[in-house]
Every structure is written in structure tokens, then in C-alpha cells.
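Sharing a structure below in C-alpha cells format, with a few things to ask.
Every protein chain but one is kept in place in this view of the complex.
Showing chain A:
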Amino acid sequence: MATTPVIEGWFTTGPDPALVGSQCTTCGNVAFPPTAPQGFCRNPACDGEEFEDVKLSRHGTVWSYTDAQYQPPPPYVAADPFEPFALAAVELPEGLVVLGQVTEGYGVQHLHVGAEVELVVEELDPGHTIWRWKPVVELGEEAEQ
């Protein structure tokens, strides 16, 4: 089955996937989700209306994390039966925090505030992909988990 990004233009796929942000050509502010073509710069001191796509850093550190042990309501498309999943808010070097689900196979027990994570792309629901955060573990550490 072919899979396509669940939302267009927010992340790239391939071997080194990345989130796509918008950088204001006037003040340099970076925003994610990307600013719409007719958007306005969020910096109140800037009246910029033109933006360039920029790939955001693929690595960041965990700002906080949790999981969903109860099935979220629609429009979330849940697996049947529902499988709990973890979520992380990740601070990127660009100076912003971005939410994402955590890679399959990892849970809150693998995370802590400040932990390093890497961006990957996985299947969200049948036919759709999404960006996810994958804990970066030192060699040898993985075996202990």
C-alpha cells in the first residue's frame, strides 16, 4: 500500500527526513508548522510576508514527554485494538519546541527531560506517514533496555 505524508509540506521523507519550517526573509524568524504562502511573520516587530522553506535540525532534546494510555477521540485514527503510544515535546537548536509521537517500540521509560532524540518518519495510520521522535541511545545501552 502506498503511503503519503498525512499533511503536505510539513516534513520530508527519505533516508534523512526533516521537518520543514518557514524562515521569514525579513527578520529570520523560523516557524513550524510552516507559514502558509499568504502568511504573516509572527515576530510582532516584523511585517514580513515572505518566507523560505528551511529544513529543521533532525536532532533535539526532550522538553517533556508523556503517553496516551486511553484512546484519543476522532479525528485521531486509532489502531484496533488501541495501542498506547508515547509523545515527546522536543527542543530544537532553532530555538523552538515541536511535539511528536515517539517511535514505535519506545515508551516513557526510555525518556527523560534533556534526552537526545532524532527525527524519523513512520506510518501513522494505513496510507499515511508522520514524523516521530526516536530516542538516541548509546551503543550497548539499547541491549539493557
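Note that a residue touches a chain if its C-beta (ideal position, glycine included) is under 8 Å from a C-beta of that chain, and two chains touch if they have at least 3 such contacts; residues count from 1.
Please note the rule applied: contacts and distances are computed from a predicted model.
One chain of this complex is left out of the view, and of "Acetyl-CoA acetyltransferase", "NH(3)-dependent NAD(+) synthetase", "Carbohydrate ABC transporter permease" or "Acetolactate synthase", the protein name its UniProt record gives is "Acetyl-CoA acetyltransferase".
Seen across the whole complex, the unshown chain contacts chain A at 6-7, 27-33, 42-45, 63-70, 72-78, 85, 87, 89, 94-101, 108, 112-114, 124, 130.
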